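Here's the structure we're looking at; comments come further down.
The complex appears here minus one protein chain, its other protein chains still in place.
This part shows subunit A:
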């Protein structure tokens, strides 16, 4: 075990993956010698050479298209999109190409080797072009897997599983936690299974569900609620697509209540999908309406970020609202 922050854990995962398999290649804007603007690919070019870790021109659609071609040839490209806010020029390549490659060819070809890594989310005074959480757009696309880790241990295990996965994965990294989140991480190779949620805290009165950077936020709210005598069960969804409805439903059947928290705006956010599925699976077990604590339906603000975000106080209030319904 070693103490690592999330960036070190990600860097370590990439290092292990590249050492293990020659077909793993890392590229993106500033990813080469500089090691990425956040340094996630630090020292990889030195270690594995310019052919396997390199800068690309400033073209997200080019990065995604290039990754599709490499993966179709059988390699495992780990392509970085510098900020999730800038993934949209690549949307066509990801949604129409990456996601449908295997299906449309009848499995003659596939691009399952791909991982798109991209820092997402707010809390860094980044305004609306350095703070977005676009997971719901991709979760609406059959053929993709969407994964978001909450801490360094999770980041390493989930990223290694994503690289090993036979399906293309979009791996959104909570950049707010890149350096802020630290923890003990095994130095050896390990994978955390995709598509499985994790119950991080047992409880009996309400299920509180989140992912990524919001896990810390809901934890704070849960601690406040516990002082009021409310016992919360906390779940980290980890995989947005496919998502682990069974684990969430089992918890809600026990607690009778569900609160979903995400950073992205409320309308059309992934919480809506979860709420719809869980009310169907758990209708007779529900004691109160499913609560959604999410970003507001505005672009991500700058000066008024504190007011906008789905913070611990809004979450705490929603827990009480659910309990007192």
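Simple rule for what comes next: contacts are C-beta pairs under 8 Å (C-beta built on N, C-alpha and C of every residue); 3 or more make two chains touch, one makes a residue touch a chain; residues count from 1.
Here is the rule we go by: contacts and distances are computed from a predicted model.
Note on the omitted subunit: UniProt lists it as "2-oxoisovalerate dehydrogenase subunit alpha", one of the names in "NADH-quinone oxidoreductase subunit I", "2-oxoisovalerate dehydrogenase subunit alpha", "ABC-2 type transport system ATP-binding protein" or "FtsX-like permease family protein". Shown as candidates are A:124, A:180 or A:245; the residue that touches the absent chain is A:245. Taking the complete complex into account, A:56 is the one of A:41, A:56, A:118 or A:214 that touches the chain left out.
Touching the chain that is not shown, out of A:29, A:80 or A:97: A:97 (per the contact rule at the top).
Contact residues of subunit A toward the unshown chain are 25, 51-52, 54, 56-57, 59, 61-75, 77, 89, 92-93, 96-97, 100, 102-110, 112, 142-143, 145, 166-167, 195, 242, 245-246.
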